[in-house]
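The complex appears here without one of its protein chains, the remainder shown in place.
What follows is chain A.
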């Protein structure tokens, strides 16, 4: 349903929608892994280091978790291609009391295409290195959030929520409507993190955490 839209002449090293969604999906994978590691949702030695984006990132070795994330992200990829997903949220909730403790919110916006009359030469493709640098910065920032995020002592569970348009194509048995697992407004603190953008998508990151008093 989604044709590969090319914004620029094929001869240029430009990013396509497909390429951009792949990049974004990959980013989500690493961001999710980083968050799960940093917040201690899964035991720290389940993770091993891989080189990505010019730095080492931690990825889970737990096969079940890896498969789970892959399944989810595959669907997210599909939605990205059709442009139906607007927000991806990784919510960390307490295992016993099911209260949401943290929400990592990634806004997905489509970058407005430049004015139609522009010639292919005028608009320059965003170099991959720049995109990678931006992603690197976000990941580093996620890691640095441990300095102010409240310490989580209790066992936690995570949930990935996808905010999509009404008209979205949902594989029936796999995704269900759910409540947003929002933190009570009076107890929530929000911190906006850095964002990155490819030529097609713009991803903004934000963390909302539960803070008492």
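Basically, a residue touches a chain if its C-beta (ideal position, glycine included) is under 8 Å from a C-beta of that chain, and two chains touch if they have at least 3 such contacts; residues count from 1.
To be clear about the criterion, contacts and distances are computed from a predicted model.
Engineer: What is the missing chain called in its UniProt entry, if the choices are "ER membrane protein complex subunit 6", "WD40 repeat-like protein", "Mediator of RNA polymerase II transcription subunit 31" or "Queuine tRNA-ribosyltransferase catalytic subunit 1"?
Structural biologist: Protein name of the absent chain (UniProt record): "WD40 repeat-like protein".
Engineer: Touching the absent chain in the whole complex: find that residue among A:112, A:153 or A:177.
Structural biologist: Hidden-chain contact among the options goes to A:177.
Engineer: In the full complex, which of A:28, A:42 or A:104 touches the chain missing from this view?
Structural biologist: Only one of A:28, A:42 or A:104 touches the chain omitted from view, namely A:42.
Engineer: For chain A, which residues touch the unseen chain?
Structural biologist: Within chain A, the residues touching the omitted chain are 41-43, 45-46, 61-65, 68, 71-72, 75, 86, 99-100, 155, 157-166, 168, 170, 173-182, 184-186.
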